[in-house]
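Only one protein chain is missing from this complex, and each of the others stays in its spot.
Then we have chain A:
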Amino acid sequence: MMEAQKYHLELVTYLFFFLLLSLTSLLLSLPGQDTLWFDYKGLPLKWYIPTGVLFDLLCAEPERPWNLTVHFRGYPSNLLIPCEGEESVKWSFINSLKEADYIINGNCKNVMNMSQSDQVELWRSVMDGNLDKYIRSSSKLKLGTVTTDEADMVGQVKAGKIPVRLYVWKVDNWDQISYINRPLEIHKEGKYFTLHDALKNLLPEFFAGKSLDQ
């Protein structure tokens, strides 16, 4: 039995790195372990969801420190995507980035044609939770600028769409937590397009009677 340990976690990065950084020495001393995984109150944590999103989804009452249990055996493969280490996490991120690129630019070329060194740099910034570095290396992907009414010669989808991934939390069970990826069209009418506008667009029935409380 291990004693409770406290660690500082970057919310924008993935739990995997926390594992890598803090448990390496412990891992080396355990022969023949399975893939590692975490649970929070019995609910296995999905490594492909950024730590901060997990925290917000699962801790309605923010709990500090966040008490997680780490498991060394019995990976719940019916529920979680297998994790083959850092490569799995990195490609899960990059494949999401491709999807976002497609929504914004009508193709995935910016992400697919990234040079090896740009890719390494971008990934390192995510791992380190370094926002400045991330902004610098992701600017090459041209994912930030949303242009409206931009006529495109090739007829590609390019008119002001932003990728949104929305997680919706219901109760303490993964079957009740789902996400949708949805391109969202922005109609600028001289005002800001807010997250509230986006949510109203994605979940219209949610705004029909109730107020947004979660």
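Just so we're on the same page, a contact is a pair of C-beta atoms (placed from the backbone, for glycine too) under 8 Å apart; a residue touches a chain by one contact, two chains touch by 3 or more; residues count from 1.
The rule is simple: contacts and distances are computed from a predicted model.
Missing chain, UniProt protein name, picked from "Ubiquitin-like-conjugating enzyme ATG10", "Gpi16 subunit, GPI transamidase component", "Exoribonuclease phosphorolytic domain-containing protein" or "Dynactin subunit 4": "Ubiquitin-like-conjugating enzyme ATG10". When the omitted chain is restored, the residue from A:Glu61, A:Glu87 or A:Asp132 that touches it is A:Glu87. Contact between chain A and the absent chain runs through residues 77-82, 87, 91, 94-95, 98-100, 102-103, 106-108, 112, 155-157, 163, 168, 170, 174-178, 180-183, 202-206.
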